[in-house]
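All protein chains of the complex are present and in place, except for one that has been dropped.
Right after this comes subunit A.
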Amino acid sequence: MTSKTPPMRILSRLLRPQPSTKHYSTTAPNARLNGTVEYATTPILHHTSKSALSNPELPPHIRTGQTKRINLYTAVNEALRHALQSDERVLVFGEDIQFGGVFRCTMNLAADFGTERVFNTPLSEQGLVGFAIGAAAEGMKPVAEIQFADYVFPAFDQIHNEAAKYRFRSGATGVHCGGLVVRMPSGSVGHGALYHTQSPESLFTHTPGLRVVIPRSPTQAKGLLLASIASPDPVIFMEPKILYRAAVEQVPIEPFTLPLDRAEILKPGTDLTIISYGTPLYTCAAAIAKAEQDFGCSVELIDLRTIYPWDRETVLGSVRKTGRAVVVHESMMNAGVGAEVAASIQEKAFLRLEAPVKRVAGWATHTGLMFEQFVIPDVARVYDAIKQTIDY
């Protein structure tokens, strides 16, 4: 430290948080419903090895194997590591990948697998996705990363017009880019504002030829990412970035895949079905706990997991049983995933419905920095949706 630099003491005093400082996302002091998500106790995560291995979707050798407690970014890292290890066609690249990625998802991969297979690209989303499509069309399995889902739009043409249509337009020549996976961190983090918050999944669920996958937990991230890499279709894999560090659970150590065409009933119930995916599942779980306590109702919670093509049968089976449905997602309500799910329920379970299908989603606005808690669905809104739907 040279003498010209102000002493560290003064700097830290200047920057010390003052008692009056307003944080970006806070809950009201007397809030009973809205609060911080209790990741350590939430029923969404597997807190014991026994619970992790009880998942009937896991193959038998995994269910008798070992688990370890890891967070979601580590689960992504382990899936990529296994993919790179088991198939030399797998490539991992994107902006700032080589040093480990801005969210640590690609830590140590370049060192272990070489910079020919794990590498930085220039800062161009259309370029790196186009590059990935070309590599996939020549038989490789590229896992491209878009640094934030908010920045996928420069690559929209490549994804929508090229990746999604490659197999169809190639016809009998059989050429396709099914080896492609495009990973992107998505969703709200509390202070991401306009361009570090978005969940653009419904823009891709409107594209035939793509698979859109959003995991809710480390186990799901590992199993679904490995399944996406193995999938013969191009996959948009959105990782809820708030869960990268927050969601920690017991995950099988060995590699495994989870189905890309099945929703999962996370919690059985008899009076109402909530359909959601990604981060809002934690909000839903908290709201369900309070609502069941307060109203004496029983709520079924379904994780769509694969947002497109999605598992209509599981959702319809549940709603036919409960007669009521609420769909929850972060992105805007209008033409969102909830619109598709609600319309399908209306169409296929009309006679069993006892209340209108309610959508709890982002409002018709952008996510301004200071306003996130008012825009993104919270526990109070889900709780109220349960109340209104039960009381209808």
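Everything below uses one rule, namely that a contact is a pair of C-beta atoms (placed from the backbone, for glycine too) under 8 Å apart; a residue touches a chain by one contact, two chains touch by 3 or more; residues count from 1.
Operating definition for what follows: contacts and distances are computed from a predicted model.
Peer 1: Would you kindly match the missing chain to its UniProt protein name, picking from "2-oxoisovalerate dehydrogenase subunit alpha", "Proteasome subunit beta", "SMP-30/Gluconolactonase/LRE-like region domain-containing protein" or "Light-independent protochlorophyllide reductase subunit N"?
Peer 2: Of the names offered in "2-oxoisovalerate dehydrogenase subunit alpha", "Proteasome subunit beta", "SMP-30/Gluconolactonase/LRE-like region domain-containing protein" or "Light-independent protochlorophyllide reductase subunit N", the absent chain's UniProt record gives "2-oxoisovalerate dehydrogenase subunit alpha".
Peer 1: Among A:Gly130, A:Gly187 or A:Pro377, which one is in touch with the chain left out?
Peer 2: Hidden-chain contact among the options goes to A:Gly130.
Peer 1: Which residue among A:His46, A:Arg167 or A:Arg381 touches the omitted chain?
Peer 2: Going through A:His46, A:Arg167 or A:Arg381 one by one, A:Arg167 is the residue touching the chain not shown.
Peer 1: Can you list, in ascending order, the subunit A residues touching the missing chain?
Peer 2: 88, 91, 95-96, 98-100, 102-103, 110-111, 114-117, 119, 121-124, 126-140, 142, 147-148, 150-151, 154, 157-158, 161-162, 165, 167-176, 178, 195-196, 208-209, 211, 231-233, 261, 309, 312-313
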